[in-house]
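Here you go, one structure.
Left out: one protein chain. Kept in place: all the others.
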Amino acid sequence: MRRGFVQGRSEADTPVRAICEVMARRREGAYWQLSFSSPEIADRARPGQFVEIAVGSPGALLRRPFSIARVSRQGAFASTVDVVFDAHGPGTEWLTSLDVHDLVDVVGPLGTAFPLPQRKVSCLLIGGGYGAAPMYFLADELARQGLRADMIIGAASQERILSAIEAKRISASVTFTTEDGTLGERGRVTDVLEDVARSCRTGVVYACGPNPMLRAVSERCRELELPVQVAVEEHMACGVGVCFTCVMPVRAKDGRVRMKRSCIEGPVFNGARIAWDETRWRNEPDVLDDEPDEQPVQRLTDAELWGEG
Amino acid sequence: MRRGFVQGRSEADTPVRAICEVMARRREGAYWQLSFSSPEIADRARPGQFVEIAVGSPGALLRRPFSIARVSRQGAFASTVDVVFDAHGPGTEWLTSLDVHDLVDVVGPLGTAFPLPQRKVSCLLIGGGYGAAPMYFLADELARQGLRADMIIGAASQERILSAIEAKRISASVTFTTEDGTLGERGRVTDVLEDVARSCRTGVVYACGPNPMLRAVSERCRELELPVQVAVEEHMACGVGVCFTCVMPVRAKDGRVRMKRSCIEGPVFNGARIAWDETRWRNEPDVLDDEPDEQPVQRLTDAELWGEG
Amino acid sequence: MPDVRRIDPNVVDTARDTGIPVDDVELAVELAGIALDNPITTASGCFASGAEIDRFYDVTELGAVVVKSITLEPREGLPTPRMAETPSGMLNAIGLQNPGIDAWLERDLPWLQGRGAKVIASLAGKSVEEYREVARRLRGRGAVVGLEVNLSCPNVEHRGLVFACSPDQSAQVVAAVAEEADVPVFAKLTSDVTDIVTVARSVTDAGADGLTLINTLLGMSIDPETGRPRLSNVYGGLSGPAIRPVAVRNVHQVATALPDVPIIGCGGVRTVADVVEFTRAGATAVAVGTSTFVDPFVGQTLVAELRSWLARRGIRTITELRGKVVA
Partner (left out) sequence: MPDVRRIDPNVVDTARDTGIPVDDVELAVELAGIALDNPITTASGCFASGAEIDRFYDVTELGAVVVKSITLEPREGLPTPRMAETPSGMLNAIGLQNPGIDAWLERDLPWLQGRGAKVIASLAGKSVEEYREVARRLRGRGAVVGLEVNLSCPNVEHRGLVFACSPDQSAQVVAAVAEEADVPVFAKLTSDVTDIVTVARSVTDAGADGLTLINTLLGMSIDPETGRPRLSNVYGGLSGPAIRPVAVRNVHQVATALPDVPIIGCGGVRTVADVVEFTRAGATAVAVGTSTFVDPFVGQTLVAELRSWLARRGIRTITELRGKVVA
C-alpha cells in the first residue's frame, strides 16, 4: 500500500479507492473516531454517504461500511474524513489498533446522500447511537444553506450519546434521550419526536440509527404527516452496487414492493416508503424495478422539498 | 492477547505458548531481527531449536517457524529470545510491521537441539544465509562448555552474511564465503570446508542453511569422515509433531528409509543419515519407524561424541 | 466515455529490466471461437449490470463482461440477510434477483453495447423450456458474444433438485440452449458433485462449446447466540479465496480429461498469481467474482498486472502457460 495512492475517475459524482493516512484515532464516549486524510473523498462526500474500509482481522475478506461523520476540506493535503464506530466485532476491533500515520484502504464516498430541501424549512435531525455521526455532517451542510436544524440524539445511555457538546454547538436546539435516563429524557427518540417537531415547527425529518429506530421514526412521521428521509443499515458485501446483498424492500405506487440496493439506491430512502413489514420475501416473479420514486401524502411534498421525485 | 500470558507445563523439556512483548525489531543486513520477551522460552531453549510465531497477514492460518538465534536469560522479566528472518512472503512481511511493545503469539522451544559433544573436540559451525542464526546460539553454548568453535558463514552476497562482527567475536576463527565475492572467499561454504576443517583440526561439524547446502555439507563431511549434525528446513503445518507434513527421509541400519518428522524428531538430524535422494517416495507399506539412530563410520563416532545413539 | 482520468494509474510497469517490454506481451485469447482482448472476465452475479463498476473504471478494459444470470420473468429474489462473511470467503443467497430477459434487453444490454463491451449473457431458469426461451430471446444481439448456462438452479420439474447435480438434466438444458444459440455456449458447473468429469462430459456431448468452473459451494452458517441461520434461505453459496483450491482442482481435473474443451476458471481469484494458477490448471479465461466486492478495481488491475507479470518473465503470450503443470 502506497500512501496517497488513489484510483478512480475525475468526475465528482464517482467514488474512488484511496490509500489514506490515519490522522487521528481516539475514543468518543463508548465509540471510536477515526480520521484519515483523503482529498478526493473529502471533496466528493455529501451527508448520508458512507465509506468502505478494508480491515486486517484474521480471515476477514470484506470491507466494513461506515457513515461519513464529518469532512474537512482545507486544501489538498489537509482534507480529512472522519468516521465514528462502535468496536463490537473483529473488524471494528482491528480498526481500534490503527495508529496515527498507519495506512487504511478506503473506497468512497458511496451511496445516496440526504436530499437537501429546496425550500426554507426547519429540519429535524434524529440520530440514534453511532447513527448520530452523519447528522453532524448534515447539520453542517444545512447551516451552510441557511436552514434551521434541530436535533434529537438518542442512545441506550450517556456514553453512547455522540458528541453532546458538538450537537449543542451545531444545532438550533438539541434534545437528548437515553433509555436509562443517564442523559436528557429517559426514553426513546420517538417519545419526544412530536413535541420537538411541534415546538421547532419542523418541516422535514432526517434520521439515522438502528433500523428498528428508523422504522419507529418513519411510522411516527407518517402519522404526523412529516416527510422523512432515513439512512438505513443492511449487511453489505460490496457496498458498490454489484452483489445485491444489501436490499431493502421499498413500496412503489402500485403497492408492490421492490428490493432496492441500499448501497447504491440508498442508504438514504424515503422512510415512508420502506416496507418495514416485508422482511420475509417470496422468491417469485415480481414487478420490474424501474419506476421513479413516488410522493407520500405529507405537509410539504417531497417534490416541493427536493425538486425531483 | 494478554501480555505475559503463558500456557504449558512446568517441565523444562516441554514447549509453551506465550504472548510475548516485542523488545526490538531491526534490520540486520538483508534480514530482520526480532527480539521478544519470554522467560519460559528463553530458559528452556537450546541451540538448534525453533519457535513458531503466529502471523497476521490476510488469510494466513498457520504459524511460521524460525530458528532461535540467541537467548538472553537475565532474570524473569528481561529474558528475551531473538530470531532472524528474511522478509520474502506475506507472513514474514507482516513480522516486519511489528513495533516495540506489540505482542506476538509464540510456541516454543520446539524440535531437537544440536547434541553437544561429550568429548573435548574442536567444532566447526557452518551457517548459510539466515541459517547462520542458530549458529551464534550454538557457539555461545559451546564456549560455555569450553569447546573451540570455528565458523564458516556463507551467503549469496555480503548483505546476506549475518552479523559478521559477532561471528568474529564469538568464534576461534571465521571464514566468510559469498557467491558474488563481496565478502570473504568467492564461492560456497563447501569450497572452503576441507581447508578450514584441516587447519582447525575439526572433530565435528554443525550446519544450518538451505537444504541443498546441508546436502552438500553432509556429503563433503561423509567424504572427510567428519560427524555432521544439520538443522533442516521443511514446510511445517504444526511444528509440534501432529500433522506429519514436515517429514525428512532418514536412512536406517537396514538401508531402508523412514519418514521422520523434522519438527519433533528434528530439525537436527545426523546429516550422513538423511536420504537426500529420496525426494520421491512410493506410497506403500514399509518398515516400522521405531529403530534407534545408528552410527555412520567416522573419526569420532556419534556414540563417543554425544553418548547416546 | 469522455474525460476519463485515472488519478493515479495503478499499472505496474517496472518490468523492462529483466524481461520484455510490456507492449510486447499479447494478452488476447481465443475462447471457444470468441476473440477476447484479454482473459479476465467478471463472474456472473458479481458485476450487476456493468454500469456500477464503470463508475470506477472503463469496464471495456475487461476481456468480457459476464452479466448476472437472467431469467424469463423479473425476480425480486430472497429476503435479507442474503450474505454472511466466513473465513476468507462469504456465503450468499440472493435468489437470482434480476429484471427479467425483456427488461434486460431493453435497458442493460444497450448500455453495455453502447460502451462497446463484449457480453457473455448468463441465463437461468426453473425448467428446460425457460432456459430455451431466454436463449431464444438472446439471438442476434450484437454485443452478446457468448451464453453461459447457470445450471445451479432448482429444477421445479424434478422436486427442486439443482440441474447441475444431474449430468442428464444438465445435458437437457444445455442441448435446449445450444439449439437456440447463435454464439458459443458455456455450461457453468458446480463442484458439489461426486464426479465433475462425468458432468463435464455430459454437457459437452450435449452441445456446450465450453465450461465455466466453478459456481459456489453449498454452505451454511448459524449465529451461535440466536441459533438463526445467517442467511434467510438457510443454505447459500460459498465463494471467495477460501474455495480457490477446490476450483483449481476442478479445472485441472476437467482440463486433463477433456483437453480440447475451453474453460473459464472461476473461484476465489484475487491476484495475478491466481490468474496464472488457473491458467496453468487449464483455463483459457479467468472470471473474477467476490474479489470485486473487496476491490472494485480488481478486474482492471489484474489485466495490467498480468501484462507486467508476463513481461517481467519474458513470456510473450498468456496461452504459453495454459495447462502448463510441471510434474
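Each chain carries a letter (A, B and C) given by its place in the written order, and its residues are counted from 1.
FYI, contacts are C-beta pairs under 8 Å (C-beta built on N, C-alpha and C of every residue); 3 or more make two chains touch, one makes a residue touch a chain.
Everything quoted here is computed from the prediction, not taken from an experiment.
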Among listed residues C:R55, C:K188, C:R244 or C:R307, the absent chain is touched only by C:R244
In the whole complex, not just what's shown, which of C:T41, C:T86 or C:S127 touches the removed chain? C:T86
Touching the absent chain: which residues on chain B qualify? 4-11, 14-17, 40, 54, 58-63, 107, 234-235, 237-248, 257-259, 264, 278-281, 283-290
In terms of residues, what is the contact footprint of the unshown chain on chain C? 86-89, 91, 165, 192-195, 217-222, 224, 226-229, 234-235, 238, 240-246, 248-249, 252, 268, 273-274, 276-277, 280-281, 321, 324-326
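The definition used in the following text is that only the chains that are shown with their structure count from here on.
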For chain B and chain C, let me know how many angstrom lie between their CA-based centres, rounded off. 47
Note: chain B sits from chain A at a C-alpha centroid distance in Å of 56
Averaged over CA atoms, how far is the centre of chain A from the centre of chain C? Could you give it in whole Å? 34
Set of chain C residues in contact with two or more other chains: 87-88, 241
Touching two or more other chains, which residues of chain B qualify? 58-59
